[in-house]
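So the structure is just underneath, and the comments pick up after that.
Left out: one protein chain. Kept in place: all the others.
Per-chain numbering from 1; labels A, B and C assigned in written order.
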Amino acid sequence: MHDGHGERSEVAGSEDRVRFAMKALVYHGPGRKAWEEKPRPVITRPTDAVVRIVTTTICGTDLHILKGDVPTVTDGRVLGHEGVGIVEEVGSAVMRVRAGDRVLISCISADGTCDLCRRGMSSHCTNGGWVLGNTIDGTQAEYVRIPFADTSLYPAPSHVEDAALVMLSDILPTAFECGVLNGQVGPGDTIAIVGAGPIGLAALLTARFYSPGDIIVIDLDDNRLETAKHLGATHTVDSGREDAGRRVMELTGGRGVDVAVEAVGVPATFDICQSVVAAGGHIASIGVFGMSVELHLERLWSQNITLTTRLVDTVTTPMLLKMLAAGALDPTPLVTHRFRLDDIMRAYDTFANAAEEKALKVILAGA
Amino acid sequence: MHDGHGERSEVAGSEDRVRFAMKALVYHGPGRKAWEEKPRPVITRPTDAVVRIVTTTICGTDLHILKGDVPTVTDGRVLGHEGVGIVEEVGSAVMRVRAGDRVLISCISADGTCDLCRRGMSSHCTNGGWVLGNTIDGTQAEYVRIPFADTSLYPAPSHVEDAALVMLSDILPTAFECGVLNGQVGPGDTIAIVGAGPIGLAALLTARFYSPGDIIVIDLDDNRLETAKHLGATHTVDSGREDAGRRVMELTGGRGVDVAVEAVGVPATFDICQSVVAAGGHIASIGVFGMSVELHLERLWSQNITLTTRLVDTVTTPMLLKMLAAGALDPTPLVTHRFRLDDIMRAYDTFANAAEEKALKVILAGA
Amino acid sequence: MHDGHGERSEVAGSEDRVRFAMKALVYHGPGRKAWEEKPRPVITRPTDAVVRIVTTTICGTDLHILKGDVPTVTDGRVLGHEGVGIVEEVGSAVMRVRAGDRVLISCISADGTCDLCRRGMSSHCTNGGWVLGNTIDGTQAEYVRIPFADTSLYPAPSHVEDAALVMLSDILPTAFECGVLNGQVGPGDTIAIVGAGPIGLAALLTARFYSPGDIIVIDLDDNRLETAKHLGATHTVDSGREDAGRRVMELTGGRGVDVAVEAVGVPATFDICQSVVAAGGHIASIGVFGMSVELHLERLWSQNITLTTRLVDTVTTPMLLKMLAAGALDPTPLVTHRFRLDDIMRAYDTFANAAEEKALKVILAGA
Partner (left out) sequence: MHDGHGERSEVAGSEDRVRFAMKALVYHGPGRKAWEEKPRPVITRPTDAVVRIVTTTICGTDLHILKGDVPTVTDGRVLGHEGVGIVEEVGSAVMRVRAGDRVLISCISADGTCDLCRRGMSSHCTNGGWVLGNTIDGTQAEYVRIPFADTSLYPAPSHVEDAALVMLSDILPTAFECGVLNGQVGPGDTIAIVGAGPIGLAALLTARFYSPGDIIVIDLDDNRLETAKHLGATHTVDSGREDAGRRVMELTGGRGVDVAVEAVGVPATFDICQSVVAAGGHIASIGVFGMSVELHLERLWSQNITLTTRLVDTVTTPMLLKMLAAGALDPTPLVTHRFRLDDIMRAYDTFANAAEEKALKVILAGA
């Protein structure tokens, strides 16, 4: 107690803590997570950056990880692959961002040099891809190391709110690339979006860039359908109350839809898509599937349909940033809850009870 | 003999027969067909043509019909949707062919005016599509009425043999559009063609227009694999002797193929396609499926794949005719057997025992 | 007066007039036109329709014809290639419209059967193309014969006003296909439209289907620039008051535009386009040029640009009709003046003095 040295030592420890430690949300096997102390990340390769997290969020995938469904995530991993932050330090090869820059962190780390990156398929980057909060430590922490910073961070437009910006880490490019671009939505098209969670609603927001005609959104949750209406759905279908496939066929005069966007990832929602797609139409699958589905080729073989799957490549992030900065894209209706970063355990509870909590995206703000 | 009246009557009958009757292959319900007399077709609409058949052939679909698998085909229907012939007569609105012209008959009758035809999807033409030998009388006959003659008949290049030409009625545009174009085969690509029947081999012939690198052909029939080698396959895999999926992955260094062409139409061959398609690759389904398949979205959801189905639209028939006329496309290796048209019952037997008979396409020559 | 015969004869003549004659705007060589009596058109081919004109309009091309600039138009020709009307009679091969139908008349007559139509290039249709008011009598008349009615007329949505609908005969598909589609306008793009006449404004209206970012419209006429602002231009440039090329470069931070739409057809406006197009950008030429231009390949050779020209193919007319019917496209701001059809001589005067009259499109309503 009167050991001055010890006190100083504690002070020194506190300084060290400030410099070398941080708090982070750490996975400890199925069902177990903790907000605990971890060493602060450092530059390990010349292409790295270290970023101080200002804002992050929780993704449905994080819930899958916590159930133990993603075997690549192991005990001790810091979760999270979405974020906005301030660059602390960059490696010697980094050209496009520097310390002090406010940046958007992409959920995809792209080396920018492999064959797949150069073909625009960074989702399958040989040295990157979805690694954050998966095979390397992620963004639900005070600091994060971002590999390939030049091709994985984006300078943030100054006047855009963090909560809106962080929606561009993952859900907006995912919904846009996997749903809207792959679905080839065009002016006047009739489209169905199956699932009105954050991804489905992000597909709705970005589908509107192409002026589709009828936009039919299908979900079980009336609250989410209400949000869909607010964001531009021309029709909503509560698939808990009626046969969604039949209803869509009625709404389209028996013709079906030009584009069916699958934004859930289970056989039942996939079935809706294949039952409503018109001849010549597209099924654009965004959902993360945990099991196989039955594909009705006995009917579809002759229907000239195109079915696509995709892990987001984030090739459209610059365009989405431009639309966001110009006010032509407003993702704030997707943000329903806000917490402090050190309150993340409670944020997870809220997000895990999305229906009751009427939660879409849950924002976490750093100190 | 001295019954003058009777004789004259017979003569008159014979003349009538010449003018008003013909022989045709008629479907009489599952398992029943006959080469029998039918009224000769006449012009019923101003856009019709009547064509005298010079050459026709039998399609795998005809065997399906005979099994009773195609409910739109009813008792009394003349079968056949492929043919080369001489125009006998045209309706008042027909501009592009005239009596005496040698023509290729397309398996797709396209009205040329509906929204779907104008979008290039004549397979689903509102007033046409695949109707010949299905909902109207077909080409396995001495004469056939062709609706929408201007958009369903093609003047034949003079120096091309009928047997080669008739391959452009169906299997070449089908294999090319549904397999090669939908698969987006490109220079240097690695492709797998699953099924080395006439359609698979036609896919092989036309894939070569785009200079793919490795072309792996998979079948159970060594004779067909031999033909595939002869037509340019760089590798063949006998799926009866080895695990075809595993073999293709070995051949591609674990990478898989850019394009997998499904040319059979059963779950087992579809499975090979989905097990060998590389990330970012295409599965182009040509096969006519009689049952659903299991689609492994639990793996493929993140693999950026594109799966297409298509009934042939015949939009590429003019280009294929040009290639044929220029000698840049030679489908004659697909022709294994030739019969006289009135020997069609025997031709059906041969085609139905394709493996034993080493049959691919069976040609029928009119009088 | 008491010459009963003569009276009856006159009555008969009047009846004949009702049945066999009509009034029409007839070209009589450079600078000469008249609203005069002509025989009423009749069905001449089974694919024809005769349409009673309800609404028509005057196109800039009609002014060119009157100057003698279009040598294919000869003395005696009824002018006009735009119109809405009621079908009077159809030929025996016509399937898609019938007497009594209210229809949109396309400026392009498409036979639907030639190679070019089937490739989607009806502008160069072997038997049609732009023939109305050019090589056959046109729509500035009480009646018009429309060849290839099934592929040249479109049933009109019931609740759309004629004046809006007639904008889809020519200027909307022209601006959309030649300007917006050829220019490949996409979300967030910066575009410049050079010329704010009816075509330029129609390009502006339809470019918005793709959610471009900055839309810069350039013209000499402040009134038209004001309309452009009203229709969604984000910036306007008066090229009479400032160097338009320099101004566009300033507005784009020196980068230039992704798409430059040329909507005038003279060297000076083409020059603006080539001076502002960014590397990788598009120049989409809609203008009807009467002379050659200087193309600065000494600079552009390395700029990865794409320059397109196009006569409208009207392949997008069905989509535009859908957007119009859905209220997602409102061309009425392009309509500035309305006349009765028999007042067409005065309407021509107004349209010929567009700047003073603040005229864009001049509508003519039949009896």
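Some points to look at:
By definition in this document, a contact is a pair of C-beta atoms (placed from the backbone, for glycine too) under 8 Å apart; a residue touches a chain by one contact, two chains touch by 3 or more.
As the structure is a computational prediction, the values presented were derived from the model and not from experiment.
In the whole complex the chain that is left out makes contact with A, B, C.
The chain omitted from view is touched by exactly one of B:P39, B:G68 or B:G213, namely B:G213.
Contact with the omitted chain, checked across B:K67, B:R246 or B:K322, is made by B:K322.
One chain is missing from the display, and on subunit C it is touched by residues 116, 119, 121, 123-124, 265, 270, 279-280, 285, 287-298, 300-311, 313. Panel shows subunit B; residues 186-188, 208-211, 213, 319, 322-323, 326, 328 of it touch the chain omitted from the view.
Residues 45-47, 91-93, 95-96, 111-115, 117-118, 120, 127, 150-151, 315, 318 are the ones on subunit A that touch the missing chain.
What we mean here is this: only the chains that are shown with their structure count from here on.
Subunit A and subunit C have Cα centroids separated by 46 Å.
Of all residues in subunit C, none touches two or more other chains.
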